[in-house]
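Structure record follows, encoded as structure tokens.
For this depiction, one protein chain was excluded, whereas all remaining protein chains were kept in their positions.
Chain lettering (A, B, C, D and E) follows the sequence in which the chains are written, and residue indices restart at 1 in each chain.
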Amino acid sequence: MSVDYLHTHEILVNMGPQHPSTHGVLRLVVKTDGEWVTETQPYIGYLHRCAEKIGESVEYPQFVPYTDRLDYLGAINNNLCYCLAVERLAGIEVPERATYLRVIGAELNRIASHLISYGTFGMETGAFTPFFYGFRERETILSIFEKWFGARLTYHLCRIGGVMADITPEIAQDIRDFIKTMRAVWDDYNTLLSFNEIFVRRTADVGVIPPEMAIEYGLTGPCLRGSGVKWDLRKNDPYCFYDTFDFDIPVGEGLMGTVGDSWDRYWVRMREIIESTKIIEQALDRMPEGAIRAKVPKILKLPKGEVYVRCENPRGELGFYLVSDGGTKPYRLKIRAPSFCNLSITNAICKDCLLADVIVIVGSIDIVLGEVDR
Amino acid sequence: MRELIEYLLTHVPLLTKVPSIFVYAVFILIGAGVVLGYISVMVIIWVYLERKVAGHIQARYGPMRVGPHGILQTIADAIKLFMKEDIIIPTSHKVLFIIAPFLVFFGAFAPFVVLPYSESLYLSKMNVGVFYLLALTAFEVIGIIMAGWGSNNKWALYGGMRHAAQMICYELPMGISVLTVVVFTGSLTLHGITNAQGWLPWQWFISPLKSPFTFIAGFVFYIAGLAATKRVPFDLPEAESELVAGYHAEYSGMRFAFFFLAEYTAMYLVCAVTSLLFLGGWNGPLPRAQGWLGNLLGLINVLSKTYFLLFVMLWLRWTLPRLRIDQLLSTSLKYLLPISLGALLGAAIQSAIF
Amino acid sequence: MTFEEIYTLLKGRFGDKILEKNDENIDPYIIISPDAIVQIMRFLKHEKELAFDFLSCISGVDYPDEGIIETVYHIFSYLKGHKLVIKVRLSRDNPIVDSVTGVWRSADWLEREVYDLLGVKFKGHPNLRRILLPEDWEGHPLRKDYQEPAEYHGIPNK
Amino acid sequence: MRRPKNKVAEYFVNIYRSLATIAAGMGVTIKVFFQKPVTLQYPDELPVIEEAFRGLHIYEQEKCIACEMCVKACPIDCISLQYEGKGKKARIKSYRIDYTKCLFCNLCVEACPTHCIKMGKEYNLCSYDRAGCVRELAEDIYSERSTVSE
Amino acid sequence: MAGKEIAIIIVFYVTCGVVVISALIAVFARSVINAAFALFFTLCGMAGFYFLLSADFLAIVQIVVYAGGILVLLLFGILLTHRTLEELGIEKRTTYIAGTIAGLAFYLILIFIIAQGLWHQIPPKPMAPTTATIGRLLLTKYLLPFEISSVTLLAALIGSAYLVRRKEGK
Partner (left out) sequence: MTVGLIHYLIVAAILFVLGLIAIISRRNAVGVLIGVELVLNAANLNFVAFSRYAERGIEGQIFVIFIILLAACEVAVALAIVINLFANLGAIDVDRAGRMKR
């Protein structure tokens, strides 16, 4: 965007930690010249809860509920990644049915997370109604989760060696019904927001991240794919039989403006909802009968060693670096949070744009502060 | 109103004894009180409607708790607002901070003097009525800049400045689209303009059959009116996700209530003026009558049109995202202004030929 | 490329700067000398066959018994699809290592986090400040011998 | 969805597209306006709580053998157990759960060898103070006072 | 005396008070922004005078153009041209002494002239709408000045837009 405006005095504005559109307690110190933003500096840490330190003081199975609290919108994905890390280090073989259940849970959770992202992104551009529509469908998912394993936000579904609860045919039917309604309302979502001219004008060509820049800054997930890089760990570094499912990896194509703009990142998320429904359907069809938990000793001792496992979360690549000294507790547990790395690009792209664009850009990166601050 | 007073002055023996200035003063006060009461009642209904419409559009119920279907909710809210602590920020500019809400409210309230509801139900038949309506928006602009400046808050200042820029841009297409109608009527009074429209829908100015140019001008006026009342998609001065609450971020309690009241009053005003200028005002398919029945029918006509436009406003608000400031300005200057100028030109040619 | 190939390539190029390798671990790693880190990393990123363009994670691990702090770099390649773990061993008393922000921009916040929680100083980092903890916090919490302060600005810890 | 190159064409396409997409969006909202709302009027209509729901704990004291497995399994140490004796003869004096800390993770339930603790359906956690959030689940059935009162 | 005249006298003096006091603030306020806000009340008071003088169209024009347009422009100008919000337009007092003295002297002269002048005053005509007359005069007798002024306005707009545009290479 060419910056051609009347220069006046600069104002330093503190956006957050209590601001309606910073997704929690992010603080942006914005240097503005009138409506133009010349510099944006993010400050984080207001939600720091010492997750890594806690990880060193609890036993391996006991840390699983804490992972729920990282990216609380995609909690099952976090559970899954941590469990995969522990299982890989301990060499635990997970029953096939449990893996499919994990996939179903994780993908449903991904849809729920993207629905929130849809709603809040609409809200940031000033449209309130998408938020409620997104929540309407998310509630259905949460009700399915409640029926399945009894929690609505902090799921704790995956356990080391399997999952907590099995699904009944009734729940499977609920999931199939949900997929059907989701595909139907998805079109309404797009009519209401995605293709609305005002929305397109607000988001297209705003906060353009070229692919090289996205890789350089270590962006992952929809932010990376929005820039046109076709990279999805579910296909490229598969876990949980993801490589056997038939689904596309949506990438930003610059449909409304430049490749890598805010609209592309948003649109990648919207299309991932549909891809996730495909995965869930296939998983439901192919799921074998069998046990849902492997035999895991009550007091789990991991062999000495270290492992780095990464998973494709709704927000990007979640990594767990687990160091074991042979005891029952992790020696060191480093969490590579996708939002944390994605957020680090803000002061590079929130420059020479309007104040309203900063909000759109931060919204399109779709951060969860629970994960950024850990 | 004046006719009424003069009639009373000459015919009621008691009133002829007191100096007429007192009678005038008392009647002016009564008129103002009636308008104020009317606005308050209307605002309470509109706020309730807004929340109900919003609720149902968003697949929820809206207020349901206070009274059956929550109809007393707004009254409860109003009581809450007036009982709340009145906070005056110590770092604010006290004088500006205090007078700003009243100025804004005055700007929204004073135009009601010229709004007619039927041939004989009106307060004043000012002969520059339409201009008067446009002029009073100046009070709102200055009041909001004052609020933004007086609050001594950067977000509030942004809100005030955005509103000023917005008003400057949108007054132009608004005024020009009014002129498009005035070209046909040759009158600046709301009476004259309304009477120039027949009582069937295709005789109104909104009808493309009467004139395609006033049809366009009607839309331009309504859109500019949306911008003037800071409704979505033009709610930039108080954009919640950007400026927290914009110019009224630091206001609370009663002072906030005045802003709130002014906003809804202005909404009503824009809808009512649109209905008078373009939708035939008190003319409607209902049978015509004289006297109090005529007044009642006129009132029903005007109110039903106003409420329809109001519903469209709410409907738009809960559907659309917000524009960005540069898009807001270019919408006015690049689109509405040329379109309304074209419509004015076309209307002038049409009225000259036919 | 497999780990062995990468190792031989690096060993051939940098010789004794490559201190050690461990291929028994699930994720095999290479330990390199801290003074050559920027050269090696730059080589890893820009060498056509390696093309490690994605720095995923920088972690610090404290080993008080051996008196060292390890900084662990997990790097991946979008182009080739392979991965590598690089470790640097630093003395615990004065852990200083060159910053790799010049190689990957994503190292910026990751290094700040390691500095914040473990006290590793990254030489040449453009903005080495605390990131998660307040500016005036004392100590580095993820060190094993860290003692929780009794209070912070009058807020009791218990 | 490319925009036309011609400036004049773009001008009119913009107008058309704005009006068309706004009208389409309004169509979606008005459709929902006439549908039945999906929300519940909470205190009047209560949500259906599923069997699997993980709410406040239910504790069956007679089954408890005071093995402390739940206390060990709890990731956040929110369970405190006081007892005399072990095994079948154990006398439970108190079994407290601090709900200001509890994660509702179900790990205590899974650890219990006798299934004496499980998650219930109660979800109302409100309390006037912090102390009220600590719930005593064991009845003091062994003390003198309770036998006398019976 | 008729009630209407008393009313006019009351309104006149109230308006007078508003105009003079706000004009005093506008001139002597330390901060320019306060002066601009005070000017708003002066301009509204002027509109009140025009109403009293049966120039209803002018009163509306006064509010539309002055209060709604010029003043907002002034406020924009003030807010655009100050480094920090705190120091915004604080004036030094020293220059005022000379100015006030000169002004007062000039005022005495003006009062003297007004008092000396033999004003040929006719009894005021009844209040009547002026819009139609003004419109007719503008399009007949004063058509040339009207057109010239519109060209002037256009030129001024283009000129000011040219002045504030960003120079190349800056």
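Heads up, the rule we're going with is that a residue touches a chain if its C-beta (ideal position, glycine included) is under 8 Å from a C-beta of that chain, and two chains touch if they have at least 3 such contacts.
What you see is a predicted model, and the numbers here were worked out from it, not measured in a lab.
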| field | In subunit E, positions touching the absent partner | value | 5, 8-9, 12, 16, 19-20, 23-24, 26-27, 32, 35-36, 39, 42-43, 46, 49-50, 52-55, 57-58, 61-62, 65-66, 69-70, 73-74, 76-78, 80-81, 83, 89, 91-92, 95-96, 98-100, 102-104, 106-107, 110-111, 114, 119-122, 124-125, 130, 133-134, 137-138, 142, 145, 149, 152-153, 155-157, 159-164
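Methods note: only the chains that are shown with their structure count from here on.
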| request: Taking CA centroids for every chain, report which one is farthest away from subunit A. | output: E
| remark: In terms of mean CA position, the chain most removed from subunit C is E
| task | Report the chain closest to the protein's overall CA mean, measuring from each chain's own CA mean. | result | A
| message | Just the number, please: Cα centre separation of subunit B and subunit D in whole Å. | response | 48
| field | Cα-centroid distance, subunit A relative to subunit D, in whole angstrom | value | 22
| query | Among the residues of subunit A, which are close enough to touch at least two other chains? | reply | 11, 129, 133, 136, 192-193, 196, 198
| Shared-contact residues (touching 2 or more other chains) in subunit D | 14, 22, 25, 28-29, 32, 38
| said: Under the definition above, what is the set of subunit B residues touching subunit E in their complex? | reply: 19-25, 93, 96, 126-128, 131-132, 134-139, 141-142, 145-146, 149, 152, 157, 161, 164-165, 167-168, 171, 188
| request: Name, in rising order, each residue of subunit C that touches subunit A in their complex. | output: 25-27, 53-57, 59-62, 72, 74, 78, 81, 85, 104-106, 108-110, 113, 117, 130-134, 141-142
| query | In the complex of these two chains, what residues of subunit E are touching subunit B? | reply | 2-4, 6-7, 33-34, 37, 40, 56-57, 60-61, 63-64, 67-69, 71-72, 75-76, 79, 85, 129, 131
